[in-house]
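What you see is the complex with one protein chain gone and the rest in place.
Up next is chain A:
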Amino acid sequence: MVMEIVCPAGTPAALRAAVKAGAHTIYCGFADETNARNFPGLNFDRTEMRESVAFAHQHGSKVLVAINTFPRAGDEAIWHRAVADADSCGADAVILADAGLLDYAARNHPNLRRHLSVQAAAANADMVNFYAETFDVKRVVLPRVLSVPEIAAINAETEVETEVFVFGGLCVMAEGRCSLSSYATGRSPNMNGVCSPASHVEYHDHNGVLDAQLGGYTIHRAQKGDAAPYPTLCKGCFTAGEKTDHLFEDPVSLNAEQLIPQLQKAGVTALKIEGRQRSRSYVTQVVRNFREAVDALEDGRPLPQGMLARLSEGQAMTTGAYKKTWR
């Protein structure tokens, strides 16, 4: 079976572009705090979702709705409504992280297929099987802390489909278990669907040296003319002991395109691309390239080489935890 390309869409236009570029599956979210990419101007209202699902289905693509933040105490109804609306919009599955919400969905929408979000960080086969037995989860998006052999070991012990990230932004911390952003800014991935929010970013120019701050903390400093990366907390520059460096992770993004054959051998069902905040043209290019790669693999042709380097916006690329030395 050809590996499934799961592509992000932040807008209905991006969804249509992804469908036309050959994405097997598109994931998206409602325009509110129920999804982990809750950025201004992004995501779908209910009408857009219904029309987008219909469009995708007409073209043979599937739509997954991410409802993967952790519902706020007292306001669970907002998240319950999102699940109900994804169901009535005809979504092929919902992507959930919170155990309480999974329990709710399994009880109230038993026929709506459930995927486990990366935000649930199910990092071993026992956990994957537990979610399958408890909430009838059909697919698990694996956290970005596992090496390829560990992914293979999980697949050897479970019937549940697995989906892994192959391209885009990279969390260094176990997903859904990080409150660095809310510590520094009050806004968190788990509760608000945002990390290192733009509203808390400031740049200061001191005689040609550009400081990038998040929540008032200076975590990057660039000389005039050098690139000033966005100050994401875990990719910032810090001092510990004698060393000043990117102590947690360099400002890199994930590119596992050359590992696709190994991931297939490891039993992975679907390849996920990060970036619901990305443009239509970005989505189109990434989908085309990955589709070409999985089709080549299926036909026994060699993989196209270095196809995505130009999309990394000058950032360095990493294969992340897929290679054990990353740890």
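The criterion applied here is as follows: a residue touches a chain if its C-beta (ideal position, glycine included) is under 8 Å from a C-beta of that chain, and two chains touch if they have at least 3 such contacts; residues count from 1.
Here is the rule we use: contacts and distances are computed from a predicted model.
Chemist: According to its UniProt entry, is the unseen chain "Succinate dehydrogenase/fumarate reductase iron-sulfur subunit", "Ubiquinone biosynthesis protein UbiV", "Electron transfer flavoprotein subunit alpha" or "Cytochrome c oxidase assembly protein"?
Modeler: UniProt lists the chain that is not shown as "Ubiquinone biosynthesis protein UbiV".
Chemist: Kindly state which of the options A:M173, A:V194, A:L263 or A:M317 is in contact with the chain not pictured.
Modeler: A:M173
Chemist: From the list A:A123, A:V194, A:I273 or A:M317, which touches the chain that is not on show?
Modeler: Per the contact definition at the top, the residue touching the missing chain is A:A123.
Chemist: Where the complex has a chain not shown, which of A:A13, A:L42, A:A84 or A:V145 is the residue touching it?
Modeler: Within the whole complex, the residue contacting the unshown chain is A:V145.
Chemist: Pick out the residues on chain A that sit against the missing chain.
Modeler: Listed in rising order, the touching residues are 70-74, 76, 97-101, 103-104, 120-124, 126-127, 129-130, 143-146, 150, 153, 172-174, 176-180, 182-186, 188, 190-191, 211, 215, 217-221, 234, 236-241, 243-244, 247-249, 321, 324-327.
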